[in-house]
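For this depiction, one protein chain was excluded, whereas all remaining protein chains were kept in their positions.
Residue numbering begins at 1 within each chain, and the chains themselves are lettered A, B and C in the order written.
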């Protein structure tokens, strides 16, 4: 789960991680007041959306006069922001963060992630702050430094020293102390909040040796919500696709994509592979949907409903290899969905595995109109044919 | 550093470790009030002294009427308590803990220590609660169970289960939950307070499944005081030998013993070995004193002063193998002590190692009366002769 | 021969009294797996499907000499269950549980790092050596005993492939689901090393997916040291970056984990990559013939 920048910064502040003074506003009036309270000029006006690439898309503005704070805020609020990570329709900006401008001496990049191969929390630090780190990694990997943290002892001062003394000349002692505190706090937060990512880009230092997190990106491991209940409240459903939000409610793994073939599959790997064969057959999946092993009849029904709510969907492919999920359950759910609202688009079904005979029988008895595919390749071909005819 | 039972229980209470209701009193009036506030009968009256073996020595009493609470408290306060761990003069009881009596269903032993060979914090648990654990270990080792804790993950529920399901039939689920919470809290305290020992003997459970720590023994690792400053305030100097207290102030490692040969040595191992040869020569050391490698002239002088404050001392043996500690420093400190207060008892000096020539010269020039020993064996023989003549 | 487990493996099911635990205990018993004990704290003394239940893994080891564990414990308690099994002396731990917090797995990985323990999973279907033993949740009846090994990050996708292999007349030596999480106990390489030594295994199907660099590392190892024929498949060629495709580990992030990079690495290493899932069986038949 992604946090908004302002949420992450509130957490930073509480944990002693220095951030600029700032205020979240949702109206022009609040922006006027914020410009009075917060030290400026300049001020920084930042759209609070989850989509990345906000800066280049005009979601971050600099204001030199109080009136500019207000006009820039007004220009953002309620309007869509189109970034490289949103669709062409963009995302609506509901909240804006107004911050004091900080006089920057040096800029760094700092993040903490899990390194899969070492199975360790790993801090990534770079002297190329404020830039797209993937680009830096591709072009100048020699200015990116990593420290793996052994959970036995956690973050230790020598980790910080290895990162901070990597540049010549190293920062002065005051700055080093400030950056060391930031690093140790980032690790602590990462561990206590079950983060998958903490990213500060840029982390800046001032001429007086103060370290400040100008940006803040935090992602929480959703598997850990059973012990991070307060963090769940920071979830902002407005940032989500309404269909994905609905799927979440029914514990369905649904991701909306750009195509027009709705799919329903059991198992994440098989669902991905199904998307791939659809593409290979010349069509495009409208979604990823893994109903999982423990799916009930009701969940299947809801799944069909969600797929059909996407008006782009021109055909549905159902691909089930019954293991834990039995084919008869799938069939019952499908029939229930059809009875309730009708399906209205061609339906291609490929069933295999546990209780496959019972499943087919249920579908046939219900006199549901559907095409049977004997394997995945055939299913994909059939569905591609349907949508090419329809499209 | 040892904590008093009442101090340990205050810490327990704050960390959610259940203890009986209780009140520390230092006067009979306070005892009267305590008997009114605390639920009884019965009440338990416990002398707060660091020396072990308190129970058998009459330091723990049961009172069935409020007046008994007062009379038992009065009987303890201000009087010496002689236990197997004190000298024959005993220790003065300055404080008494008055507690509600708890109706006991089952008694357990629980402690946490560092296991040297595995280098892990280790929990020791036994169904033989309330008894001397060393005796239990010697007679019925099969009722003592241990769990080593890997610092990677800390205390985990399976550690607790391994200990709690060792007895047949195991306690009921409520009791198990209570004991599991106690165990996990003990581990947390052990780690956060830098303990060398936490011992709860007995840890009892009631018929309703409540777990209560009836006794509490906590020892803090004195090497960790740089990060446990608030714990240092719990130190009770009244429990210490005045000479040891004085030595502590000057960072001298001094332990008072029963003999009459004062010793001053550099290095703990050599100091122990010196005590041993004295004993072997037929005499007995009055103290252990390791002046350490970094001893200054002033520390040597103070060391001699402390040795001489022990009126039983009939001779002094100085055994220095100069390494970091230079022999000339030792000699200067010795001369300074002699000049200030005189030495007054035979002095046997054995010097070796760094700057030994300079050291001997300083002693001779000062016209100090002392015997020179060429090695430790001779030194011990000489000193034994002196005290046998004197004694 | 099979790797890690065989006919003589004695299984303890952790979380045996739960819905999934008891269901699959039955399934495993039916397959012929020697489920010798179950563990659910506080429920010691009962029986599930005729299998005695203990309060601790330690007791199950002492009384029933179990040496392989299969874990169905819910996510909040699964890390403890793995460490419990490892401390009790279990040598092969199969963790089915999906949804364990990744920081719990950081600790688990370090906890077992210096122990003589093999952890399969978590978030995996388990391990099966057809005709000998099945430890996990895969449908047993699609498997046939034979000489092809399968190592996979996915569950149902594996069943799909195994079904295809069986229909193509290619039986399996051992099939392992290594799990779909970012941190898992064993990698492709760990098992490739074992299959290298396994005389029964004549070829390997390697089923990867987007996320991480495990496939790239496997490619490098295979090129250098693995002499048997390998067919690979990578799921998620059409997955968009930044979105978690069901599995916690199936996510393209920080420019890493793309299917195209994995396929390129495998092909560069001279490994036959089936771009179409439906062709895995025939691809294996083809390259096996050549060998």
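We take it that a contact is a pair of C-beta atoms (placed from the backbone, for glycine too) under 8 Å apart; a residue touches a chain by one contact, two chains touch by 3 or more.
In this text the structure is predicted, and so the values were computed from the model without any measurement.
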**Fill in**
For the full complex, contacts between the hidden chain and the displayed ones involve A, B, C
**Asked** Which one, B:16, B:323 or B:344, makes contact with the chain that was left out?
**Response** B:323
**Prompt:** With respect to the chain omitted from the figure, which of B:5, B:68 or B:290 is a touching residue?
**Reply:** B:290
**Prompt:** Quick one: which of A:157, A:242, A:282 or A:344 touches the chain that's been left out?
**Reply:** A:157
**Message:** From the list B:30, B:71, B:167 or B:354, pick the residue that touches the absent chain.
**Reply:** B:354
**Request:** Could you please point out the chain B residues that touch the chain left off the display?
**Result:** 52, 85, 113-114, 116-117, 119-121, 133-134, 137-138, 150-152, 191, 194, 196, 221, 223-224, 226-227, 253, 255, 257, 265-273, 275-280, 284-285, 288, 290, 293, 321-324, 352-354, 375-377
**Prompt:** Please identify, in ascending order, the residues of chain A that touch the omitted chain?
**Reply:** 150, 152-153, 156-158, 161-162, 165, 170, 173, 176
**Message:** Contact with the hidden chain only, please: which chain C residues?
**Reply:** 113-114
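Just so we're on the same page, only the chains that are shown with their structure count from here on.
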**Item:** Geometric centre distance via CA averages, chain C-chain A, whole Å
**Value:** 28
**Fill in**
Per the C-alpha means, the centres of chain B and chain C lie apart by a whole-Å value of 54
**Complete:** Where chain B touches two or more other chains at once, the residues are 152
**Asked** Which chain C residues sit where two or more other chains touch them?
**Response** 107, 110
